[in-house]
Structures are given as C-alpha cells and as structure tokens.
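A single protein chain has been removed from this complex, and every other one stays in its place.
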Amino acid sequence: MHHILIVEDSPTMRSLVVSALEELGAPVRITEAASGFEALRELPREAYDLIVTDINMPDINGLELVSFVKSNAAYRAIPLLIISTEGSERDRLKGLELGADAYLVKPFEPEVLRRTARDLLAKAQEE
Amino acid sequence: MAARRTRSPARSKATREFVSEVEEILERLRADLADLADQRAGGELEPELANRLFRSAHSLKGLAGMFGFEGMSGLAHHLEDILDGLRMGRLAASAPALDLLEPAVELVASLLERAGSAKAQAGAAEEVARLVERIEAALHAGPAAARVAAPEIDERLLRALTEYEEHRLRESLRRGRWIHLVEASFEILSFEEGLADLTGAAREIGEVISTLPAPGEVPEAQIRFSLLVASDADAQALSTLLDHPTASIRCVHRGASDAPSERLEHSTHAAESAQRGAAERSASARAAGPQPDASESDPEDASVSPALDEPAREPSGELDSLKSISETVRVDIRKLDELMNLVGELVIQRGAIAAIAAQLLAEPASARFGRELGKLHKTLDRKLQELQAGVLEVRMVPLRQVFEKLSRVVRRLRRDSGKDVRLEIRGGDTELDKLIVEELADPLMHVVRNAFDHALEPPAERIAAGKPAEGTIRLEALQRGNHVVIQVADDGRGIDVDAVRSRAVACGLVAPDALLTRKETLDLIFQPGLSTSSEVTETSGRGVGMDVVRENVTALGGLVYLDSTRGAGTTISLTLPITLAIIQALTVGVADQRFAIPLTAVLETLLVGPEAIQRSEGREFLNLRGDALALRRLHAEFGLPAPAADARQAVVVVGLGDARAGLLVDRLEGQQDAVIKPILGPVRSVPGIAGATELGDRGTVLVLDVAALIEDAARRREAA
Partner (left out) sequence: MSTHAGGAERARQLASAGWQDLARSAARREADAAEAEAQRELLVLWLDGDPYALPVERVREIVRIRAITPVPRVPEAVRGVISLRGEIVQVIDLRRRLRLPPPDAGAGARRARIIVLNSDDGQLTGLLVDRVSEVLRIAEGGLRPPAARESDTVAALAAYGERFVSLFDVERLLDLDG
C-alpha cells in the first residue's frame, strides 16, 4: 500500500491528480493538502511514500515546502515530485537544486504522471 | 426547466469542477483588477496585488491547459506575461499594456461560456488572436525599465526564494532597507495562528519577503519558521515590536538609514497593537534591544540602553506610511451578519436587564440594587450603541463597486449593439449596507439593460427628434436621511402612457372605463405580464420585467417608482433603507396578534375615533392637518376580526421617501430593538410582511413591510 501526499491549492487540479494516481496499478492511499500549511500538518501523521506538490501556492509555496522536506532528516528520503505550470524555468530548477526528485510540467497526460510516480516509488524501495 | 442534454456523467463532474474553479479565478481577477485600477489612479502600487494577479493568471493557464482549452490557456499565458512584467518591476503602473488586462479577462470569461461547444470556441479564435497581437505589441513597445545594479546578496538566502521573492529582496535592498531573518518556533498542531500573528506584526513595519519552514528542535511536535523581513527599522526596534517569547532576530543586511530606535513612542503603540492579536505572550524578549517597559523611561538614560545616546530625531513619515500597506481588511459578509446578530441579541438582553432594574427599583427592599443596576445599564447601553454603530459602519460600502460593474455592462452592450450611449455616474461614494448593495446589483442591471435596449432610440431616430446621436444614461445616488435614493435616468423615447393603458386593458389588469391618473398608469408597468415591447432581444437576456425588479427592491424594504415624459426620457427611482440589520420597532396589536413596524418608517402615531375617518371613492382617509392621509385597516389587510364599530383605534402614520400612509391598528404596545430575520420556508414572500423578530418573552412577532403597505394604500381600492 503506497501512501501519497498531494499538495495543490487548485481543487480541480487536485481532483485530476487524485483520479490519475488511484489507477496507479498498485493499492494506494492518497491524502490531499490544499496548502503548504496543511502539508506541514499532514507530514508527521503518516509515513508517506511519495509527495506530489505544486509550486504556485499562497503562503508557503512549493519551493519552501521542498526545502523543508529535504532539510528534515525524517522526510528527506521521501521521493518528491513537483508539478508546475509552464513558465518560470528558474523556479523549477531551484526545486531540483533543493532536492526534488523529478518535475512535470502542466499540462501532462495521466499516464505520464503515473509512470513517473511508479518510477519514483520503485527507486525508493530499492534504496 | 430546460431539457437536459444527455452527456457522459464522467465528463460532467470534472468539467463542472473546472468551470466552477475558473469562475472563481475570474472573480478574483476582476476584483483585483478593480483594486489595480484604483491604485494606478493613486500612483502607489501594492506589490502583493501584482503578485496575486500573476498567480491567478498562472493558475488559470495551467488549468485551461490540462483541459485542452487552447485559446483560454494561450490568453492566460499572455495575461501572465503582462502581470509578470508588472510584479517584477519591468512594467510601470502607467504602462498601456495594463489596459489590456480587463478585456483579456472578459474574453476568457466569454470563452468559458462557450466551453461546451468546440465550434463556438473556434469562432472566438480570431478575437483571441487579435487581442494577443495587441498585447505582444504593447509589451514590446514600452521603454525597457531602467536596470539597477543588483547589490550583493548572500547565496544561502537566495536558495529557497522564488524568482518573484528574489525580485522583492532586490527591491528592498535598492531602497536601502534593513533585511532581517526572524525565526520562531511553534507547536505543529497550532502553528498557523501563531505564525499569522508574527507575520502580521512584521507586516506592520515592513515587508515579509519569504516564509521558510524548518524542522524544530523536537521535529515531531515543533516547527520553526524563518521570516525574511525587509524594514526601515533596525533589529532592536523590530524586536521591541514583535515581542515574541522565542523569536530571534538576526540582521543579515544593514540598511542605508539608521532607523532611530528613539521613536519609542510610536513603537510602544505599535507594540500594543501587535500584542492585541497574541494569545499569550511573555513580556521577555530574548533580543538585545530595550525591554518594552523601558520605553517609558527617559530615552537618554544611558544606563538602560547604551544604543540610545543619540539625540531623538524627528520621526520621518516613512515608518507611518509602511503601516498603510495593510490598512484594509477583507471581511466575509457572513461574519458581519454573525456579528450583527450577536449585537442584536446583546441589545435584547440589555432590554431585559433594564426591565429587571426597573422592578428592583420599585421595591423598597431592593431599590438600592435597582439604582446601581440602572446606572450600569446606562453605561452598557451607551457602549452597545457605540458597538452597534461600529459594526454597522463596517457593513457600509460605497455604491461605487456596483456602479463600476454597471459601467462594464454598458460598455459591453455598447460594443455588441453599436448604439452610442454614454453612462454618467454620480454619487458613487454614497454608502449602503453591504448586503443591500450586493442584492441591488441584479435589479439595477435589469433596469440599466432595459433602458439601453428599449428606452434609447437608434441614432437616426434621435437626430430626427432633435436629440444628440449619443444617448445618455445617468446613474445617480443620493442620501436622504435614513434612506438612499438611486436614480437611473435615460434621455430616450419615454413611455407611451396610452400604450401602457391599452395594453393593461387588453391584459385584463384594468377595467376599460377605469379612471387612472398618469402616475397610476405608469405604475402598471410593474405588474407582471405587462410589457410595452414584445421584443426579447438577446442583449436583455430573458426580457426580465419590472415586476421582478420591484419584487427584489421590496424584499430589501425599499420602493421603486417610475416617471416618464414621452419623447424626453424615463427616470426610475429606487428608495432604499440604509441598513437592514438592527432596527427599533414599534409593536402594535391587531385583534389578538402583534406586529412590529420599523421605527424609521414611523412618522407619528395618533388615537382616533371612528368619526375621524372619511370615505371617498371606496377609500378611507384621515384629515391630517389639512392633508388627506390614505388609510389601511390592518385587520382587513390580514383577515383578522374587526374591532367594535365604535372602538377608538390607533393610526400609525408611516412614510418612505415622499410616500405616506396611515395604518389602522387596535393598540399601540411599545417600542424596542429588534433584529429582523427572514422567514424561511417554501412560501417565498408574504405580502405585507418583511420578516419576523423575536421579542424576548413576547415570542415571535411578524414585522410589517411598510413599503408594500404604502404602495397598496396608494394604489388599491378597498373592496366595498
């Protein structure tokens, strides 16, 4: 059973990502966070196997969340996928520099999201 | 209900969510663009506004892209370009490209409306391409903003900053501000409130550029936040102001000006306001600055704070102007309603206390307590009135927002129809209860649309009539005592009174030989089913009639009148009470029931015997100091048993605007505060009843709709 945390403030986007990942091909349990703050509250509650986050959010933006996750010994090992809207290359690169494991640019196909998620989960299990 | 097209349920849910979210984003954009327009006029742009606008366009682009809406996504992309230019300082507030924001947003809205049909979307492609061209041209046209040499910044700081935050940091450095890192720890379960307090306090004297979370000392239970704050104040002043028990402040860049920490008078005041939000704070601040209580002492006392041996300087205006960044607060109207309800209930309790005080006073044994309670009650009353006035004030908003919406509507109508029409607006500053203003938007829109479609003639006809080709619609608001009058006047065809009358006869609303004054005939326009134009044009939508407008306005406790001159134009006047919330009410008795009448509408009350009532043409009148006052018997109105034929009755003279009527009741009972509540249930409106209120031990009492009763008195003939 994979536990996935999705951090995204747009409800429609969240819906799409949840429905795509529900058909991952393996049993999943998905937790949704509508903001960086909610994500900060959710993280200590469960052992997550994957975090998927947007960058463009109010209050704590995606980069700040990535920085927090990757600088925290408890969460550092969790694979982290950034989904962001096209534009602002620099922010995406920063995300990778801060330690994100992969990024996808919207719009993307559900299968691409699933493939990336499967790869990240598989890699984490090997380590 | 219109027939439903069958579509796969799956598509519907996702598409519905998409449409709903895009509509929300569009609303946000519109509201923020209105703020932008205001700020551009004022010259000072709030940086957060530009960023917010950018983020909305950015979200829109991503969302539209995910659902395959090319046109919308492309348009949003260009909106984003303009807004990125604005927030990153590449575009000045005066840049012409910003003028294209509004049309772009409306074009997106139009694309959304056509979302169901690929063909309709394709039809808009040309319009989209044209607007995109104009935007690209405008962005290339302007002079490149002067590039200021970026000062050196520590790499570590930049690591987790987005491009925009970097830009804000450079801006602050350019302005010679101090940059501080404010760090504080919070419990994971409750950090939001504490963080909001800290951020709010920091915002009062500076800009919070970035908020970075970091693991706390006990990572499972705590979380640490580092705020990157730019300010004109140095670390000491900042620490005094923030006064958080575990906050540490580290200066990472010295500012150009030595912020005088002698400005302790201002600081104490700001410190108090920062403390107001705090749940619990200890007075000890770890920072090296002066303790808060030391601020009272002589600033030149060297033993307390060696840093303060500089002579006190005249405070510059800058520190004060920084506060203006967060002076306005957005309030949810529901919260205002809750507040209003609470105040209303407090007011009722206060009334109960007064009653008890009076009872205590009456008994010699408890008279002393009665007196003391009475004194306390007086103070309570005064404070409550202040509170009430304060809450009411918060609810008041200027009509300008509605008027601006109407301007946009007229502009679109103008574009779509080719009619040349000018909209004049006066009195946008006039204020009304926020709830009323929100409810007014629809009826006003109908009235304006009607004027545009039906009242204003095409240019050729106007010129032939000796009028200028350009038609004018004048929208004006004025305050008259407890009411606000809004007028929509056009200089169009005017209403053909004879046509109205013959149409009314044809519809059976009026007997063929009925005697009607000109005013009464015009008033027939508000009857459902009557319309002097059989066209239902696309622009006016469903061809909504004036009966709906009157219903909406009456529901708000207001009146609608119409006056018109054939060939010259029509004026529609709406009279509205300033606020709906707590009212003083006069309670009256009719048969064995009680009713409440809002005191603002009551002009006077009198007792009369049956001989004072005169009859004429089936109506009843009272001679009130020479004027004929139309009467309405409330027991007849409500189907209640009539009093004895020789009984003395009370007449409550009510008025709204210029209209007057006398309500005949059996008893006058008293006067008290009441909160009018709507009557919930399947019967949407009860004629003559505006709502109900609870009067302590008297139970639920119905509140009369004075406006409706006055109109009835003026129009109806009593059944013999």
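The chains carry the letters A and B, assigned in the order they are written, with residues numbered from 1 in each.
Simple rule for what comes next: contacts are C-beta pairs under 8 Å (C-beta built on N, C-alpha and C of every residue); 3 or more make two chains touch, one makes a residue touch a chain.
Bear in mind that the values here come from a model prediction, so they are computed numbers and not experimental data.
A.B. asks: List the shown chains that the missing chain touches in the full complex.
C.D. replies: A, B
A.B. asks: Would you mind spotting which of B:N341, B:S502 or B:Q671 touches the chain that isn't drawn?
C.D. replies: B:N341
A.B. asks: Just one of B:P468, B:P528, B:P610 or B:P678 touches the chain that is missing; which is it?
C.D. replies: B:P678
A.B. asks: In the complete complex, which positions of chain B touch the hidden chain?
C.D. replies: Contact residues on chain B toward the absent chain are 8-11, 13-14, 65-68, 70, 74, 81, 136, 139, 341, 345, 593, 637-640, 677-683, 686-689, 691-692, 694, 699-702.
A.B. asks: Kindly note down the residues of chain A that lie in touch with the hidden chain.
C.D. replies: That gives, for chain A, the contact residues 16, 19-20, 22-23, 86-87, 107-111.
Throughout what follows, only the chains that are shown with their structure count from here on.
A.B. asks: List the residues on chain B that touch chain A in their complex, please.
C.D. replies: Against chain A, chain B makes touches at 14, 17-18, 20-21, 55, 58-59, 61-63, 65-66, 68, 73, 77, 80, 84, 159-163, 188-189, 191-192, 210-215, 219-220, 223.
A.B. asks: Applying the document's contact rule, which stretches of chain A touch chain B when the two form their complex?
C.D. replies: Interface residues on the chain A side: 9-13, 15-16, 36-37, 40-41, 44, 55-56, 58-61, 63-68, 71-74, 84-88, 90-91, 94, 97-98, 106-107.
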